[in-house]
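Apart from one protein chain that is not included, each protein chain of the complex appears where it belongs.
The block that comes next holds subunit A.
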Amino acid sequence: MADNPEAMPECDSESSGARSRKPASNTATEQSDPPEGSMFECNICLDTARDAVVSYCGHLFCWPCLHQWLETRPNRQMCPVCKAGISKDKVIPLYGRGDTKHEDPRERLPPRPPGQRSEPENSAGFSSFGLDGGFQMSFGIGAFPFGFFASSLNFGDMRPASPQPGTPQSEQEQFLSKVFLWVAILFILWLFLA
């Protein structure tokens, strides 16, 4: 930012103007008004979001505020801003650096839903599932057919991120696993007969 002198004045006038109202020590000023037009206001209490969570549709809330909203209408849960579907499991907690100084917000009531951490996918792309399966099959049959048989039964569970049922991906996967199953059974029969 500092390298670009052109961008400075505009950026500065907005943020420093807002910041100058807040002294550097933030302990005494927690109750003061947030800067006008702050991007980090909770959409429900209109105050700076505390124990912040963000919905999948991108809207920011205090967790206690959103929790109360969801409790108010348990059978029609929607985002208070855009009315997209929303639920306890469909929000992401935001952990700012300053958070660690305070007690863990999840220990307070209501507990904030935990963050979900999924492993990064090493091979992106739609068809990679099919290729993966094909590789597993030939390896399994070659090395240890019974092991493969077992693993193909656990197919869905073993995936770190198994696709939602009903999507083309999961249909494709189910089809493949059925094919592998039959190949394995035929292979075993052939072993016995041979």
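Simple rule for what comes next: contacts are C-beta pairs under 8 Å (C-beta built on N, C-alpha and C of every residue); 3 or more make two chains touch, one makes a residue touch a chain; residues count from 1.
We adopt the following convention: contacts and distances are computed from a predicted model.
*Asks:* Under which of the names "Methyltransferase small domain-containing protein", "D-2-hydroxyglutarate dehydrogenase, mitochondrial", "E2 ubiquitin-conjugating enzyme" or "Replication factor c / dna polymerase iii gamma-tau subunit" is the non-displayed chain listed in UniProt?
*Replies:* Result for the unshown chain: "E2 ubiquitin-conjugating enzyme".
*Asks:* Which of A:44, A:91 or A:176 sits in contact with the chain that's absent?
*Replies:* A:44
*Asks:* In the full complex, which residues of subunit A touch the absent chain?
*Replies:* Against the left-out chain, subunit A lists 43-47, 59, 65, 68-69, 72, 76, 78-81, 83.
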